[in-house]
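This report refers to the structure that appears directly beneath it.
Note that one protein chain is taken out, while the other chains of the complex remain in position.
Order of writing sets the labels: A, B and C. Residues in every chain begin at 1.
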Amino acid sequence: MPVDAFHYDRRVAFSDTDAMGVTHHANYLRYCEEARVAWMRARGLVETHYPHTNCVLALLEYHVWHLKTSTFDDALRIYLQTRQQGVRVTFQYAMYKGDVRICEARTLHIPVDHKELKPMRPFEAFVKVMEKEKWTETLLSNS
Amino acid sequence: MPVDAFHYDRRVAFSDTDAMGVTHHANYLRYCEEARVAWMRARGLVETHYPHTNCVLALLEYHVWHLKTSTFDDALRIYLQTRQQGVRVTFQYAMYKGDVRICEARTLHIPVDHKELKPMRPFEAFVKVMEKEKWTETLLSNS
Amino acid sequence: MPVDAFHYDRRVAFSDTDAMGVTHHANYLRYCEEARVAWMRARGLVETHYPHTNCVLALLEYHVWHLKTSTFDDALRIYLQTRQQGVRVTFQYAMYKGDVRICEARTLHIPVDHKELKPMRPFEAFVKVMEKEKWTETLLSNS
Partner (left out) sequence: MPVDAFHYDRRVAFSDTDAMGVTHHANYLRYCEEARVAWMRARGLVETHYPHTNCVLALLEYHVWHLKTSTFDDALRIYLQTRQQGVRVTFQYAMYKGDVRICEARTLHIPVDHKELKPMRPFEAFVKVMEKEKWTETLLSNS
């Protein structure tokens, strides 16, 4: 487990399961979004994002790999790392159920204006935080 | 079946099921919303609603009764009726799977401004349509 | 605020908002479900429920009243009380954003077998817990 990385914990809700008895895949994207928001809060960046400012991290692309299933009430731990390259912000996620890695994901974002949806420069506070974030090339085994 | 009433057809999506193998209850509210939009389209009222105007039919209250379950790929038919009383707009819904009534619902709305969320007068086109809508006191068995 | 009642805290996710800029109503039902599961965990009842047993608290009916809106990242507190009357289990919910009550809800359930969806007797541990739960007739102002 990537013990140094930021992590976010959440349990699988009953409404997130499907008729196969497992977590429906579309919900993992919601879990990634929650992990990003938790990371922003931990870094003191909530105030630089909608609804507190006009800036939103719009999602351009995502790629998700399912390794194992999870189901109702499973306790998931989502490790996350992020880096900025020009206007592009990448997040990578490794999700665990206990010791077992069940899912990997990568999302690509750019900061945009909340109303016009046009690219904008990220806030200085955001850039300063990003400069200190650690990045491990091998967090994901699939990408 | 309330053959005179407006109806909307949709199948249950796989993502709408849960680990009990049935349609998760929260999705019936989405089906009701879809039925309201389909009714607005049939009545030529889409142009009087967000995003074409600043008016949204905000939801104040809802009450749903589950009589039977449904599951993936079931073809549902949702009968709907509506009436206006002052600023309040009520919709009632009776959902069928084949001949069997599986769900009843009632939702209560008021027109509000999309941004300020303050009550506003409904458009004249809306009022004119509402004056012609039929209402049957006995559509729902539970309310 | 009903300070004696069990409560569950959660923030509004970005994916739970809609184009009005507020929490979409169908998500409040998911918050109620999460609050029920949190209550079961606090009472040591998770082991008497699916997927640990064949028992599920099926939802028969729900009624929700919206008093105020909420939006992304709002911290919500959901107070909950429950009682059993024969095979029927009722939950009532009062949701707060800070000091302001924004939503009230009532859900009605019966225990059913997870696969056959037939009514079953609740587990003894469940009954014992229910006998000790407090109930306040005036938790909800609307029902």
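The rule is short, and it goes like this: a residue touches a chain if its C-beta (ideal position, glycine included) is under 8 Å from a C-beta of that chain, and two chains touch if they have at least 3 such contacts.
All figures in this text were calculated on a predicted structure; none of them were measured in a lab.
Visitor: Just to verify: which one of C:53, C:71 or C:90 makes contact with the chain not shown?
Guide: Considering the complete complex, C:71 is the one touching the chain left out.
Visitor: In the whole complex, not just what's shown, which of B:46, B:117 or B:130 touches the removed chain?
Guide: Here the residue in touch with the unshown chain is B:46.
Visitor: Which of A:6, A:65 or A:123 touches the chain that is not shown?
Guide: Result: among the candidates, A:65 touches the missing chain.
Visitor: Could you pull out which residues of chain A are in touch with the chain that's been left out?
Guide: Output for chain A: 19-22, 25-27, 29-30, 33, 50-51, 56, 58-66, 69, 114-115, 117, 142.
Visitor: Provide the residue numbers of chain B that touch the chain removed from this figure.
Guide: 11, 13-15, 21, 29-30, 33-34, 37, 46, 50-51, 71-73
Visitor: Extract the touching residues of chain C with respect to the undisplayed chain.
Guide: 14-15, 17-19, 21-22, 24, 26, 71-72
Convention: only the chains that are shown with their structure count from here on.
Visitor: Same residues or different residues where chain B meets chain C? The copies count as same if more than half of the interface numbers are shared.
Guide: Comparing the two copies, chain B and chain C contact each other through largely the same residue numbers, since over half are shared.
Visitor: Work out per-chain C-alpha centres and flag the one nearest the whole-protein C-alpha centre.
Guide: Smallest centre-to-centre distance to the global C-alpha mean: chain C.
Visitor: Can you compute the centre-to-centre distance for chain A and chain B, using the mean CA position of each chain? Integer Å is fine.
Guide: 35
Visitor: Averaging over Cα atoms per chain, report the distance between chain A and chain C in Å.
Guide: Each chain reduced to its C-alpha mean, chain A and chain C end up 28 Å apart.
Visitor: Could you list the positions in chain B whose residues touch two or more of the other chains?
Guide: Answer for chain B, listing residues that touch two or more other chains: 19, 21-22, 26.
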